[in-house]
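One chain of protein is taken out of this complex; the other chains stay put.
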Amino acid sequence: MIIILKETTASAMQARLVAQFGAKTEIFTHDNRIALQGVNPDELPADVLAAADEVITDVPAAVQSSRLLHPEDTIIKTPHSVIGGADLVMMAGPCSVESAEHVMAMAKVAKQGGATVVRGGAFKPRTSPYSFQGLGETGLQYLRAAADANGLDMITEVMDDEHVEMVAKYTDIFQIGARNMQNFSLLKAVGQTNIPVALKRGMSATIDDVLNAAEYIAAGGNHQIMLLERGIRTFDNKYTRNTFDLGAVPVLQQLTHYPVIVDPSHAVGEWDLVTPMAMAGVAASASGMIVEIHDDPTHALSDGPQALKPKTYLKMAKQAFQLHDLMQTWD
Amino acid sequence: MIIILKETTASAMQARLVAQFGAKTEIFTHDNRIALQGVNPDELPADVLAAADEVITDVPAAVQSSRLLHPEDTIIKTPHSVIGGADLVMMAGPCSVESAEHVMAMAKVAKQGGATVVRGGAFKPRTSPYSFQGLGETGLQYLRAAADANGLDMITEVMDDEHVEMVAKYTDIFQIGARNMQNFSLLKAVGQTNIPVALKRGMSATIDDVLNAAEYIAAGGNHQIMLLERGIRTFDNKYTRNTFDLGAVPVLQQLTHYPVIVDPSHAVGEWDLVTPMAMAGVAASASGMIVEIHDDPTHALSDGPQALKPKTYLKMAKQAFQLHDLMQTWD
Amino acid sequence: MIIILKETTASAMQARLVAQFGAKTEIFTHDNRIALQGVNPDELPADVLAAADEVITDVPAAVQSSRLLHPEDTIIKTPHSVIGGADLVMMAGPCSVESAEHVMAMAKVAKQGGATVVRGGAFKPRTSPYSFQGLGETGLQYLRAAADANGLDMITEVMDDEHVEMVAKYTDIFQIGARNMQNFSLLKAVGQTNIPVALKRGMSATIDDVLNAAEYIAAGGNHQIMLLERGIRTFDNKYTRNTFDLGAVPVLQQLTHYPVIVDPSHAVGEWDLVTPMAMAGVAASASGMIVEIHDDPTHALSDGPQALKPKTYLKMAKQAFQLHDLMQTWD
Partner (left out) sequence: MIIILKETTASAMQARLVAQFGAKTEIFTHDNRIALQGVNPDELPADVLAAADEVITDVPAAVQSSRLLHPEDTIIKTPHSVIGGADLVMMAGPCSVESAEHVMAMAKVAKQGGATVVRGGAFKPRTSPYSFQGLGETGLQYLRAAADANGLDMITEVMDDEHVEMVAKYTDIFQIGARNMQNFSLLKAVGQTNIPVALKRGMSATIDDVLNAAEYIAAGGNHQIMLLERGIRTFDNKYTRNTFDLGAVPVLQQLTHYPVIVDPSHAVGEWDLVTPMAMAGVAASASGMIVEIHDDPTHALSDGPQALKPKTYLKMAKQAFQLHDLMQTWD
């Protein structure tokens, strides 16, 4: 249940409800709203009801993620980016951090295309244990250096709760990978930090699953969350690696206040499909995108087929910003 | 196998191959190309090989649909539209033809938004036998009148082979519904006509299934085919009726020469998601879109929840054309 | 709404309700039950309510298929089989009718394994127009002869409404293929006959879709319907052609009174997986199975990889009947 209280008495009523129900249930407040899990409207004192503009009883489990409790957009500010606001946020970089020089060069390209965030994996969740698993902490150092040299924020994946503290020393944004979207121990661990988290949708995660996973982070006190649509697993997987579910963008924007970012690279898995899907993602109103770039995709240590070469990336990025500019003229 | 012949001797070689293999296999020619199903390269005469620029052995079953045989775009011309060319084609109208007056009014709105084709169902494939099944031939007459009065082409669904002749008397474009995508008798029947066919992708049809279904139409001699992406069935169906598979747009455009149209209305099934998905479809490079409009969605005889009201449609259409104009400035 | 009436006054009350509501809605009666679509309980006369044991308001659209209206099992009797009763019904035969001799030989094998129905396709719904499309009416004649010579019933697919009359001259059971499960014109056509219909579940048909498709047949007056689970399309399609959804067997048995048959051959598409899946189907309580057999699978005109050789079939069938016998000892 969420109660929308009259502004004037909201604080007092919230305090009363916390005093009365706080011991028996989770309570969340936001401005003049208050959410009480597992309390029935008929348990509410009469004066609370009198002080309420509206009582909403059909409330999702992921209540902190819901616009019913938190109607306005969450805007996340990092040193070089504002995520969830009016600007389109570009995040680009190689799939894996391969060397200090390489990631430095790719960060420069990313910046040139208008990116404010550089991506790169130092810990790689690979399907096979015998595939390249990433450079580890050294990779984080290389990526941090590349970000700093180019005036960019850094985003990188953290794969388990034991690494959270170490990765936190370097990154501006944690990425939680699709395979770990319901690794609840990891979600709880990043929820204890104050570093923004980019949560990738799991391969077969429903919209509600995504929001509940985000709620694990929020429950720890970290509300700087962005959601990444990166394609879902369907029967249709011969020509694209996944099915890019762009309908999830406006659906999530209706349900939650967290920014929604699209990842066309993983969604399709083929570089020559990335540009049209990136454009589609912007047109679907995403707050930003994250794309993979590589100057020599055939020799990339991971995911080469989906990486854009610098020239293609620069053209795509230019078009994306033009498209976003046009959309700003639509009320 | 497809053989790309040198231009100068292409006709002669094609004639030779038809003479030699025509009795035992299907042969298709297009300009200086020739496709022979079930013939091995080592069965080819030496002079044919000498006259070939290239022999392609990895050829899909749906060979007439393939760009390997027919590299250039198919462009379909109807009285009021050019489909598959530089222009964005807008098709709009009510889900069902409900009355002469209603469809006339909706056609006027469609036209106002820049549509050149009006849609409306007279034969409705409804999940339940007890739901409204359409007005039948009377509905076709109403839709024809509405199209003519507004200078529009007409598109309408034909549900079985027995109706093809009758529907052909009225319509400019046949629509084959998703549930009938593999109704091969129906595909063969429309393949015998010279009326353009809009083939909707089945709910669980792979890309290859779509192309093979199109091939049934082409095998009958009708090559005026357009393909409609309308969402696929996946696990993700709480907030959207289907999953709009926009990756299919560039994938199909790479594989086939037929125009690709998007149907955001059926893809998501909720009117307030239609505009972002329509924009995404245009940004993904579709040749056009088909959308449902209704001035009183709550009383629509079918699919009301996904219909755009006239005002919303007009705004969406304006944005779509602006977006398409911007895209024309990109290389 | 379904009303369960007291036995003594059921007929009189049913007559009253038909008189009162028959002009405005569909009404179905079964024993002392009556279903009225689109009527609210508060529209009912007081004496009807007084004569009711129960009023069920949450009723599916496919009301004739529902156990709420028709609680007892439908049992279908053909010359040589009782489908939906205590016996396990075995249906076997080649995918396609290939020749008079071949189908005769296969029918003999089918019979030897305990089958009472021989299958074989004369009209084949093939993905590609260039694949073998079946022998047509000649194939029906061959199959009929093979059935008669071995004292078997015949089941064969009918692909479009124009063929219903012709196929009806030969077959004991119509099969509606998965691709045609929502070919409503075809469903209506077989609904006009009095020949039993085996309705295959579509590749992405939900349970409710299957029941609504069956309702199209029932709405025409033909209630001799059996439902075939033959695998659904999912992301998991590398090692099996489809995903055999055996959970659908008990789910359908709870919801509907029609017999449920399993088709392990199409479900998995690989002969060496057919036996364990056939056993699983029997153990899941299916009323019967339909399997493909061929003495020379590598040269079969269609679907060779999934056909059981006679020896394998005979062993499988023997095990299936043993398993079914064991299950009869479980109350």
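Brief remarks on what is shown
Every chain is named by a letter (A, B and C) in the order it is written, and numbering of its residues begins at 1.
Heads up, the rule we're going with is that contacts are C-beta pairs under 8 Å (C-beta built on N, C-alpha and C of every residue); 3 or more make two chains touch, one makes a residue touch a chain.
Remember, it's a predicted structure, so these values are computed and weren't measured experimentally.
Within the full complex, the chain left out of the display contacts the shown chains A, B, C.
In the complete complex, the residue from C:Met159, C:Leu227 or C:Met277 that touches the missing chain is C:Met277.
Checked against the full complex, the one of A:Met104, A:Ile195 or A:Ala219 touching the unshown chain is A:Ala219.
Of the options A:Asp31, A:Glu137 or A:Asp161, the residue whose C-beta touches the omitted chain is A:Asp161. Contact with the undisplayed chain is limited, among C:Gln64, C:Asn183, C:Ser204 or C:Gln224, to C:Ser204. With the whole complex as reference, residues 204, 206-208, 232, 234-236, 238-240, 243-251, 254-255, 267-268, 272-273, 276-277, 279-285, 315, 319, 322-323, 326-327, 330 of chain C touch the missing chain. Interface residues of chain B facing the missing partner chain: 204, 233-235, 237.
Against the chain not shown here, chain A presents residues 26, 37, 61-62, 125-131, 159-162, 179-180, 182-186, 188, 202-204, 208-209, 212, 215-216, 219, 233.
Criterion: only the chains that are shown with their structure count from here on.
Chains compared, chain A against chain B: the Cα-based superposition rotates one onto the other by 180 degrees, nearest 5. For the pair chain B and chain C, the distance between C-alpha centroids works out to 33 Å.
Centre to centre, using the average C-alpha position, chain A and chain C are separated by 47 Å.
Chain A has residues 204, 234-235 in contact with two or more other chains.
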